[in-house]
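Quick one: the structure is below, and I'll ask about it shortly.
As you look at this complex, bear in mind that one protein chain is not there, while each of the others sits in place.
The chains carry the letters A and B, assigned in the order they are written, with residues numbered from 1 in each.
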Amino acid sequence: MTMLDSRTAQAGTLESMDCLVTVTGPADGRVIEISGSSAPRFKISMERRVNDVLDSLGCDSGVRVAVQDNGALDIVLGARVEAAFVRYREGDVR
Amino acid sequence: MERSAVNREIPSHIEGYGDVAGRLYEGAFARTPSGYRSGPRIRSSSPHDGSKLTGGVKEAIMAAGVKSGMTLSFHHHLRGGDHVVNGVIQACAELGITDLTIFPTALFDVHKDIIPYIKSGVVSRIMGSVNGAIGRLVSEGGLSSPVVLRSHGGRPRAVISGDVHIDAAFIAAPAADRAGNISGQMGRSACGSIGYAFTDAEYADVVVAITDNLQSYPISPISIPGVYVDLVAVTDSIGDPAGIVSGTTKVTRDPIRLLIAKYASRLIEASPYFMDGISFQTGAGGIPLAVTAFLKEAMKRRDIRASFGLGGITGYFVDMMKEGLIQKLMDVQSFDLEAVRSIASNPSHIEISADWYANPWNCGAAVNMLDVVILGATEIDMDFNVNVCTEADGALLHGIGGHQDTAAGAKLTIIAQPLTRGRIPCVVDKVHTVTTPGEVVDAIVTEFGVTVNPRRTDLMDACADFAVSRRIPLIPIDELAERAKKMCGVMEPIRTSDRVAAVVEWRDGSVIDVIRQLEK
Partner (left out) sequence: MRRTMLYLPGSNPNMLLRGHLFEPDGLVIDLEDSVSAGEKDSARVLVREVLRRGEFGACEVTVRINSTDTEYWRKDVEVVVSCGVSGLRVPKVESPQTVKDMDEEISRAEEKSGIPRGSTKLFCLLESALGVWNAYDIAKSSPRVTAIIPGGEDLAADLRTSRSKEGAELEWIRRMIIVAARAAGVDALDTVFPYVNDDEGLERETGFVKQLGYDGKSVVHPNQIAVVHSVFDPTERETAAAKRIVDAASDAEARGLGAVSLDGRMIDAPVIRRARFTLMRAGLLSDGQRG
């Protein structure tokens, strides 16, 4: 795998009740990184949500998903992960 | 292990604090005083030379006889602009003094400069509010003795009753004369009221005034007379004016805060206390200030005037007094320039000490005359217990302030707070730390409406009867908690060790809760 194959896509913002999701790949398996205001009390459920969304979108290749959170509720996190992953998959890199 | 009346597990003995047995929290008004007040050393001054000038801060520390192991007190009337705490601790370090207990009314982010001196052992113990960086350090085990948190009223109570003996008090003085008369009302570092310092001036063995504004004898007006003051040190700057007072306080335009404020103001208007002569404390936060603004409209509409406004005073209160809507202001802390100007010029704007403001063990604190108080919280639980000390991650980041005192004293105590901060719910099954017991909390106001403590059926009836056009949505506490849980999900637990990092005293000196050290 060459460096040229590496891609990054983002969705979301760092505004209140939102989160910024960055999907990078390819990676060695699925890597999820959670940081930000909800992380101390919701890390496990946030990881679960990210996994559920990726599974539902049929993600079976290795990707790194970084969530910078500023108080996103579960549905917002899910929406941001979905938008970022779809952009990543469709090569819509920004 | 003991259990306080708010059902918290507290060790029978806390290393660095002492035995808890016998002083466990048993109820908001359970503990009463006996015996006599404690007292400081008696001293005199020389008959022919009343000057107390000693040079700079370092000379004053030497002249005061400060030694390793002593307790030094400080006050936060210069708030985030204070240079005095950092200056005194640094000078002590340079003089080789170690193992100090510091007894500040509150420490802010500006005081993170003392962290190296905590690490090097110059400061070994803190009894007082810690905000921001020092709070985090304490939570992570950075201090060998637990921090002792006391309310604005609990602190002078501890001094007067002898729980805490102050070896030396260092008072930041925006204006002073050579005989040690002090005022906060003039000078480049003017801060208005210096009410937090009064009791320490009376009860410390040595009192040092530190000023950057030495005026000729005698100054006027005088807040703390020189009869209590031993030494006067002159320094270039006691503080940064930009951090001492804020500019003009403006009412928020944030719609959620305005919504909460509107519901809170309607609750007050519907309550039996909304009549001529009402008194209230609202503080300087976004929501409370907006409540004041709505209340002002309601007072005009219903032709009602308030007898007094209490606590930390803002320009907004000053304007209401000028308009005749509030008759008197009782000021323990002046938040902005307008308040500083007003206390210096208007006799109806009264400077009061923390003792006078809030101490449960004197012959009558101002909080006992209070009708309504609006307070905040980081968490509230199903028993209406309130946490203002620890954040969502369990770290100690805020002091108690006047929370306990006003909640206990006022006839109507309202906690006004958004239901969630980001994804973190403010209404939970059980608060991480009990600062103020539900026993003295009457209602919670969120963007979802008003939640009345079930014991206040009178308030529920008053809300239900209120005019249709000024509707007050009522939501029971369990429904509110359920809503928060549905929105946010269930929080994962905070991981702590058994070690006590801070002790939370109720205002009467009993132990209501402890804050445990966070696990790394």
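Methods note: contacts are C-beta pairs under 8 Å (C-beta built on N, C-alpha and C of every residue); 3 or more make two chains touch, one makes a residue touch a chain.
Everything quoted here is computed from the prediction, not taken from an experiment.
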Next item on the list: Based on the whole complex, identify which of B:Ala5, B:Ile256 or B:Met460 touches the chain you can't see.
Entry: B:Ile256
Margin query: By the contact criterion defined above, which parts of chain B meet the unshown chain? Give residue numbers in ascending order.
Written below: 253, 255-256, 258-259, 447-448, 468-469
Note to self: On chain A, where is the contact patch with the chain that was removed from view?
What the structure shows: 11-13, 15-18, 72-73, 75-76, 78-80, 82-84, 86-87, 92, 94
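Note that in this section only the chains that are shown with their structure count from here on.
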Checklist line | Approximate Å spacing (C-alpha centroids) for the pair chain A, chain B | finding: 42
Margin query: Per the contact definition, I'd like the list of chain A residues that touch chain B in the complex.
Written below: 16-17, 37-38, 40-45, 69-74
Margin query: Which residues of chain B touch chain A once you look at their complex with the stated criterion?
Written below: 392-394, 420-424, 487-492, 494
